[in-house]
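With one protein chain withheld, the remaining protein chains of the complex are depicted in position.
The block that comes next holds chain A.
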Amino acid sequence: MTSGSTAYNLDDRRTSVSMSLRHSQSGRPSTPQHHLRSNNSSFASTSSASSSLRGDEDAIVFEFGSRWLRAGFEGDSTPTCVVGCGPEDSRRAGDYRGWLKASLNADTLRPQPVKAEEWTGAYELWKMDVRDVDLGLVEDKIERMFRETYNKYLLTDAGTARLVLVLPSIMPHPLLSSVLSTLFSRWRFPSITLLPSPTMAVAAAGLRSALVIDLGWAETTVTGIYEYREIATKRSTRAMKSLLQETGRFLTRLSSNSSGDADEISVNFEFCEEVVSRFLWCMPQAGDNGSFTSSQSTDSQGGDSEPIGRDITGLSHKTVSIPSPSNPSSNYLEIPFSKLAEPVEKVLFAKGVADCDLDDEEKPVALLAYNTLLQLPPDVRGICMSRIVFVGGGANIPGVRQRVLAEVASIIDQHGWSPVRGKVIEQQRQKLQNLSLNERPTSANNEKDTTPPSPKTSIEKGDQGKRGNEEDEIDPVEEKLRRNRDKDIKPPVQGVLREVESLGPWAGASLVASLKIRSLVEIEREKFLQHGLAGASRDLDTHGHVPDRRSGLRSGGDRSSWTLAGWG
């Protein structure tokens, strides 16, 4: 090592010279907010100019999904890069067939039909069902993805800066352990911070409580978050993966009229994903014309909504041309625009399937959202329902958000906040409604979609009814208190359905990290290498931050032991 260390010294001297040169050129030797790499040789066995104290360096935020890896620096609004995971990324070094694919003969050949599960499986980084996942392979993939991300996009030395990982709030321990041990053993990350993605999505919306609807790859999760804590989570397999498979089947049917196996897909995955990202859309709710009017929409917008709705339904007669699935590079195929809404309709909203036929794990998105809201305590529900945040790939499909909101609104309209269903209940409700003649005369009609009531009036009536109820319940003390307060305090929006846009979990984590807020889960290198995940203390009660257990944000506490918080 002696010769080596002299080499380092030489390097250091050289870089310091070049650094000082650069500084004199730029004319501002050390601007703290720019985190100039001070040439501090005490930390670094590195000779590069980027060596610095770890405190100086911006943390690097990675968001793991099962399909995409987002990476970037803290304090940025968008990730520096988004890296996908596909078969081309799992090839041997020096195997460039992915690049040769553009040659002519690729077009003439038809891809062989593949089972839908395999078709998408090749493009996943991992599966949450770890029973038949080769964890070693996952580790290999993660290692390669990280290395290439650092070398190609982040362009900073791996392992010097703090690492922040944004992970789904539920993660199998073997996977989590694989991720952490790969990162810790491959690079010298001083510590890895874990942040839960739903909470980060809430933070990136500027909220403290919300209902996060994550239309992700493998599953759609709806998470009720109150004061940065996860209160309730429900999940469904109606997500982008099945949407892609459905679109694949749809395109396969288009390309070959004689379909052999119904489950086999013979179109290119990338092409299918392209179709999904470009052209899939979602119809407004049938009969409701999509003009979902929350209380925020003023009268003028309400007036607008009618022609818009007609506009959209009128679009269904249009045709658009997409590249022909069998031969994407040369031929175009005219298909009705409305056809492109069908996969969404079928997969995310379970059109044409009776409620009773649905398994617990495959509830349509709107019902899932409603059920999650129902599960929340009423005051939390009131807060969360007017802060609905959509994240995930599916949220980019135009029309999905308003459709979900409209459907949730109609479920509420139909059933209120009661989990009890059935004919008898309906009859009783009918009776009660007949007693109070003024209240909601159209609700009987609402149950049948065949006779659409004019949406505006019904919802307005509902609103009025709600407001009327509220006013009835108010007691004078409350009234007085509020009168005192109302002068300067704005009451929160609650009780109405409202969507709030979020910048996404990655941006949330970047925000949180740049504010130097410590996460509840901060795994130190040495401690992890000693015991692995088993070293995490499960005894949360002794740490005095039980209330914050699921929030993901740390509020002090001792640092001698570490926890996995919600992941534990």
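Here is the rule we use: a contact is a pair of C-beta atoms (placed from the backbone, for glycine too) under 8 Å apart; a residue touches a chain by one contact, two chains touch by 3 or more; residues count from 1.
In the analysis below, contacts and distances are computed from a predicted model.
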item: Among "6-phosphofructo-2-kinase-domain-containing protein", "3-methyl-2-oxobutanoate dehydrogenase (2-methylpropanoyl-transferring)", "SKP1-like protein" or "Dynactin subunit 4", the UniProt name of the subunit that does not appear here; value: "Dynactin subunit 4"
item: Candidate in contact with the missing chain, chosen from A:114, A:163 or A:564; value: A:114
item: Option touching the unshown chain, where A:166, A:511 or A:565 are the choices; value: A:511
item: Of A:182, A:285 or A:372, the residue in touch with the unshown chain; value: A:182
